[in-house]
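With one protein chain removed, the remaining protein chains of the complex are shown where they sit.
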Amino acid sequence: MEKLSKEEVLHVARLARISISDENTLEKYQYQLKELLDNIDKIKEVKGYDEELMFSPVDHQASLQEDVPGEMLSFQEVKKNTPHMKGNFVEVPVMINE
Amino acid sequence: MSNYLDLSIQEINNLLKKKEITPVDLVEECFRRIESNEDLNAFITLNKEQALEEAKALADVEVDNLLFGLPIAVKDNIVTKDLRTTCASKMLENFVPIYDATVVEKIKAKHMIIVGKANMDEFAMGSTSQTSYFGSPRNPWNKNCIAGGSSGGSAAIVAARLTPFALGSDTGGSIRQPASYCGLVGMKPTYGRVSRYGLVAFASSLDQIGPMTRNVYENALLLNAISGHDDKDLTSSYNQVEDYTRLIGKEIKGMKIAVPNYFMSDIVDSEIQDKVREVIECLKQNGATVDYIDIDYVENAVTLYQIIAMGEASSNLARFDGVRFGYSAPDAQNVEELYLKTRETGFGDEVKRRIMVGSYLLSGENAVTYYNKALSIRDDMRKSFRKAFQTYDLIIGPTTTTVAYSLGQDLDDPMKSFMDDVLVIPVNMAGLPGMNIPIGMNQDHMPIGLHIIGNQFEEAKMYQLASFLEKELNLDLDRKERS
Partner (left out) sequence: MEYQTTIGIEVHCELKTNTKMFSSAKNGYGTTANSYVNIIDLGYPGALPIINKGAIELALRAALVLNCEINKKMHFDRKNYFYPDLPKGYQITQARTPIGIHGYVEIDTPNGKKKIGIHDIHIEEDTAKSIHTAESSLLDFNRAGVPLIEIVTEPDMNTKEEAMAYVEKLRELLLYANISDCKIEEGSMRCDVNVSISKTEKLGTRAEIKNIGSISNIGLAIQKEVERQQEIYENGGTIQEETRRFDEKKGKTVLMRVKETGNDYRYFPEPDIPYVVLTEEEIESVKRMIPILPNVRRDFYKAHGMSDINSDKLIQNRPLSDYLLKAKENLDYVIASNLLLGDISAYLNKEHKEIEETMLTIEKFESLVDKLASKEITSKIEKEILVDLLEKPMSVEEALKEHHLTLVNDTKVLEEIVTNIIKQNQESVQDYKNGKDRALKYLMGQIMKETKGTANPVLVNELLIHLLNEE
């Protein structure tokens, strides 16, 4: 690939919800991501012999499960790893969009 | 001081049956070994108290199988109920799962005893285990060298004979490559052979759990224990589980073996090529035929792997957001800030890099240019392998291009970790089973491994060849340092 701009790096960081807090880190990622993408770009040169896409890693079809309720978590289990709870609710800081 | 853990599995089993030893003896001995080898940094979490308790509880239980009462290490990306599971990440530093992975249920059902969680690359991303938040494990053959990755802790544990058994996971060589670097037997089964339920996903279409052991027979035994269909994993196969030890010891006369030219090209160290050639000669002398062939697209496998693995990883790791479990950045003013700070601080560099590249590859038009193209060529490569297996029983080659190298080398080269796995990645892309067995040492006395690839669900045939070579080569692979 020709070039990977800082804006593009910031765009993918934004997509991935990873903040880049300083210029040094940004430059490091800019270099490293370009390095990886240069290799990945080689795929453009590869010619496939049929157009079939491998959507599933297995040959068998999915088996469906009967619509019968199974075990659910107790409140203690839900609480065990949740960082913040308020009553029975999972609490997060204010959502800003919408 | 007794060294029961050096005995063969049958010998230990006899002693247990005769009540000459108890599981407690084995677990205590295991922890003595672990404690005198702390410098290997092979474990992230030890399970001593619980393990001893379980061993005690086995006192009155009938010894009903060969794995009974034996200690095992479990890679730390396989969830264990009430036993911390970190994926070697700050993100899950304090994560104590509320359920067991299916493989964990299965080994518990055999009354195996989990002694601890093995160190690894963070979220299994890496080829050296140096991306672990908890520091790198070391190679027992040379402690200044890497153990390989991502299942580096599991490999170091078995190589140093801390436990006879370990579970690893293999997305792009993560069982076979460290097994090669550390001189042990490692099997990545056919995709779908072992349930992934409870394996923290890196790349769902590639991930597979497998056994890492000191010899071939014990490897097949552990595969017997963990295989099988699981209703909780839709990708797990309905193919019937067979006894994977059934062909062990059978002669290899008439076996048709292929070596892909690419696997013996100049990307591989000459010392390793020489060792593999010796093996090929040995096979021919014993009545097998060996042909050199071409498999389409193997030279593109790393590129395909990068696209598919990083693409899937970017999605699989989106759940680590500080909301329901794991690290949660303090004092976030709003949800966006919570995400950004949690993921910036909670993930290490390699992981962040791969998530960002994966997001890029799936974004907008790139999904077509890169991802769909990769899915199409992946399908072609799989077909090419299948074609080869219409003629050949097995495919072999070296497992790695070099032996284990020094810790700290090339840490900032983002391509290095992929190139280490260039020979093992095609197997994951095609969903096939692949295994490493040690075939000798290089001049610095570091292990060299042979890579055996089978057709899907033909693990038994792979064990047949592996056990033949194991017996034929008769290597001394014991690296224990006894106190």
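Descriptive notes on the structure:
Lettered A and B in written order, each chain numbered from 1.
The definition used in the following text is that contacts are C-beta pairs under 8 Å (C-beta built on N, C-alpha and C of every residue); 3 or more make two chains touch, one makes a residue touch a chain.
Please read all numbers here as calculations on a predicted model, not as lab measurements.
Which of B:122, B:312, B:393 or B:421 touches the hidden chain is settled by the complete complex: it is B:312. Touching the missing chain, out of B:371, B:392 or B:418, is residue B:371.
Among B:6, B:93, B:233 or B:472, the one in contact with the hidden chain is B:233. The chain not displayed touches chain B at residues 78-79, 85, 87, 92, 95, 97-99, 101, 196-201, 203-205, 231-235, 311-312, 314-315, 317-321, 323-325, 335, 339, 359, 362-364, 367, 371, 375. Against the chain not shown here, chain A presents residues 15, 17, 53, 55-58, 60-73, 75, 78, 86-95, 97-98.
Heads up, the rule we're going with is that only the chains that are shown with their structure count from here on.
One simple way to say how far apart two chains are is to compare their mean CA positions; for chain A and chain B this gives 23 Å. Touching chain B in their complex are the following residues of chain A: 8-9, 12-13, 15-21, 29, 32-33, 35-37, 39-40, 42-44, 46, 48-58, 60, 62-63, 65, 73, 77, 80-84, 90, 92-96. Taken together, the chain B residues at the contact with chain A in this complex read 95-96, 98, 191-192, 204-206, 231, 234-235, 237-238, 296-297, 300, 302-304, 306-307, 314, 318, 321-326, 328, 332-341, 343-344, 347, 352-353, 355-361, 363, 369-370, 372-380, 382, 412-415, 418, 431.
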